[in-house]
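One structure is given here, and the rest of the page talks about it.
The complex is shown incomplete by one protein chain, all other protein chains being positioned as in the whole.
After this line comes chain A, so read on.
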Amino acid sequence: MKLLFKFIQPYKLAMLIALFFTILELAVELYQPVIMAIIIDDGIVAGDLSIVYLWGSVLLGTSLLAFIGGIINSFYAAQVSQGVGYGIRKELFQKVQEFAFQQFQKFPTSSLITRLTNDVTQIQNFIFMGLRIALRAPLFIIGGIIMAYMVNVKLAHILLITVPVLLLITLWLLKKGVVLFQRVQRKLDSLNRVIRENLLGIRLVKAFTRETYEEKRFKEVNSSLMGDNKKALRIMELTMPILMLGMNGAMLLMLWLGHKELGIGTAQAGEIVAIINYATRIMFSFTVFSFLMMNYSRAKASSSRITDVLEEETEEGKHQSAVCEKIAGEIDFDNVSFRYGDDLVLKGLSFSVKAGETIGILGETGSGKSSLFQLIPRLYEVTSGRIYIDQKNIKLRNVENLRQQIGLVPQEAHLFSGTIKENILWGKEDASLEEVMEAAKQAEIHEFIMKLPDGYDTLIGQRGVNFSGGQKQRLSIARALVRKPSILLLDDSTSALDARTEASILSTLKKQSCTILLIAQKVSSVKEADSILLIHEGELVAKGSHHDLLRENSYYQKIYSSQSEGKEAGCVG
């Protein structure tokens, strides 16, 4: 729970104020029975109404004071617990933004979601509970024991032995609880995962009528969550009966010993009554304490899950590297290899691209083309070898600056909820509407957008599914173009477009003054490129223009003929 101390720091003052008012309230509350006693003994019993009125007003006055104090306390306590939750969420989210891609393998999306919401809530609940009763319970327990010693030392020994033993038992249960609650939170992760997968694939689920199967899958994780939840909660619920039994037993023992002491005259009757009274109060505080413990064990389980994320080493360092400069777009790969998991995806790749050139990349599914792209903006780091941009190793470049000048259009067009305009603005936050439209025109999506009733303000969140694959791809190209990149990386980004649109977009792109790397499945898409890289199982097997390769490379010939198969001769070309 070191975590808590860190995040509670900014709210130290608020916490002190909250605690001050809790103590004030406590003091008033402790004093009130005294006033009541005066009213009854000196007023009612003695038949003196003026005393009743006087002390009655005092009582009302102090209650009003306690009320106001209580309200203020309530505001500050809320400020602390909500503030801590806010702070943790903020830092967690920032951390996740700094994650390298490898780290998302370690913490799947569904688990990160649980950690950012549910786990933080557990901690908040604990702080809220804690601030309300934290002081009271321990103070009452300690105070009660001290008072007991003042009354009768021998009998008080029993308390001094019982209380720590009970505390130890509570701690032991607590430890078990933390482990179990951690399991509960993990089960929540799986629950989240199943729901998320289901939502992502809802079309497929419906298409294959797998509703019942999905329900079964959900029921499995749900029931295992229920099982663990029951186990954890039940273990924690053991605390209260055990504490009650222990304290009640102690009282009986005190009564028995007290009786003996009374016999030999080492204790007085009033002492026994008083000490039993204290023991009862301690017991009530203990039951409250057990409630707090339950919340604590949940919070502790959650806080270690949060700490796991916060302690991950991130790529932050990258942002500090020195060189920020405008790049022209020259790219050199020098013996670059890349390992993903157990697989060597790229094997010793070397090639050069001049600024402003258009390079086509061809290769079979899974040959490592996409990995190659992700190395350039340093989404992943090379395993060995070096990549230079404008003759400077990209490792020496400022990542943010580097990425700002690269436009990568991934295979899967990922759109965010929000308007079309907002989605294109992802490429360049401060772009004007003209720039946005310009990019949309280049991506040949402007006309379509203008046909929508709300034009650029059409909401994608509600419409994403209604956009066809081709429309999504073009929006995602527009997003890359709006930033006027020096290097444009198109990862098979035109696959869902009809041939005519594709050709038209590609020729518009060629006119841009930027280096273009283009992964494609079709020879036709890369035919016009200055040079074509042929990649096979992670190795560069050939490089050259369409005509060179067609003449010299048998693999290329094979691809080419496969795509022109069944066509009348003469049409080729």
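One rule holds in what follows: a contact is a pair of C-beta atoms (placed from the backbone, for glycine too) under 8 Å apart; a residue touches a chain by one contact, two chains touch by 3 or more; residues count from 1.
Operating definition for what follows: contacts and distances are computed from a predicted model.
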| item | value |
| --- | --- |
| Chain excluded from display, named as in UniProt, from "ABC transporter ATP-binding protein YfiC", "Putative FtsX-related transmembrane transport protein", "Phenylacetic acid degradation protein" or "protein-glutamate O-methyltransferase" | "ABC transporter ATP-binding protein YfiC" |
| Selected from A:Ile406, A:Ile420, A:Val436 or A:Ile516 as touching the chain missing from the view | A:Ile406 |
